[in-house]
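Removed: one protein chain of the complex. Kept in place: all other protein chains.
Moving on to chain A:
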Amino acid sequence: MDALIAASARALSAGDALGALKGVALREDPPALALRGIAMAQLGELARARDLLRRAARAFGPREELARARCVLAEAEVALAMRELGDPPRLLAAAAVTLEKHGDRSNALHARLLTARRFLLLGRLADALAALETVDPRGLPPALAAVAELTSAELALRSLRSAPARAALARAHQAAYRSGIPSLIAEVAEARAALDRPAARRIASGAEQPLRLDEVEALLASGALVLDACRRGLAGAGAWQPLARRPILFSLARSLAEAWPQDVERDALIATAFRTRRPDETHRARLRVEIGRLRALVKHLAGIEATPRGFVLQPRGASQVVVLAPPIDGEQASLVALLSDGTAWSTSALALALGDSQRTVQRAVAELEAAGQVRGVGQARARRWVAAPLAGFTTVLLLPASLPGA
């Protein structure tokens, strides 16, 4: 339509972002601003890109709502790449409706995918799933199909369903190759590699063995009673009893599970659960109370019997008891294991689950954040922590397909 815009768009689609900028560098009209924004994003200048796209969206006239919606979409994707998740999703939702109305189906679906990915990064898995279910990956352009499959693989992994995750990653792999975008291909390869890394350790009868995610899943399905020290709970026969918010009960359960089929001495239980080496009668009374509480909570999975020197775990139905521990020892590994369910945790909830002080958890989280393994969302008291996504999420929209007026 417009020679310089067309020439710049051609340069962009050939991967020549600098050439694209050359043609429109001095222009301030909205299509030029949008194009400059997309070129800057491709050059990695995300903050500048977002500013340009925002100005472009504002500058388009009231009758140019399609062009404006595309700018909102591009800006949202840049914000996501910057991990800035504060913007209200209703702008993006409105843009999706506008894009749909104007028959721009692939950008409309892209807007939905962005919404799903944003929820995933915020640790709102149910919302992410709901948003993802509105996207039909069939018939999508390859790059978008790859991102859709990556997103659903991530969701499946977070809920320990490795078979659907593997299938989604295989489809993502094919789509990424068809798209020919190297960063996307690398992203999928990285996510697939994550599937083959040890996700946990199995501890049974004093022996340890690393497990991949699908082996964890198989173990949970095997009928064994599993004391899951990653997610902090007791699993068996398809049932799940969370103990994350009951650190003392979890600690008792873990001691009993590690000792199974032997019993555990009262003093040993008191030492680990109450952290004291000099037990007295009040501790023994408290132990009876706590064991009673644990017994009530897990009675559908296992019984807890008193023995002459302590207590013993007696699984119902299950033939064996297995302890599942984080892949490596230590405070940080336990934190990462807890966060790997993909939901958002507050520092106080983490402290409660791990039985540590908030201060200790804050220190550990800060170190993990510096290493890029966890991410904070929100400010001050509303701050929550989520695990870094398995795949980094390549920004794929930033292609001329989204250009206003194109």
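The working rule: contacts are C-beta pairs under 8 Å (C-beta built on N, C-alpha and C of every residue); 3 or more make two chains touch, one makes a residue touch a chain; residues count from 1.
Please note the rule applied: contacts and distances are computed from a predicted model.
Trainee: Assign the chain not included in the display its UniProt protein name, restricting the answer to "Glutamine cyclotransferase", "NADH-quinone oxidoreductase 51 kDa subunit F", "Extracellular solute-binding protein" or "Electron transfer flavoprotein subunit beta".
Mentor: "Glutamine cyclotransferase"
Trainee: Which of these touches the unseen chain: A:Glu45, A:Glu64 or A:Glu331?
Mentor: Touches the omitted chain: A:Glu64.
Trainee: From the list A:Arg27, A:Arg161 or A:Arg295, which touches the chain that is not on show?
Mentor: A:Arg27
Trainee: With the missing chain put back, which residues of chain A would touch it? List them for me.
Mentor: Contacting residues on chain A, toward the hidden partner: 1-7, 10, 23, 26-27, 29, 31-32, 61, 63-66, 102-103, 406.
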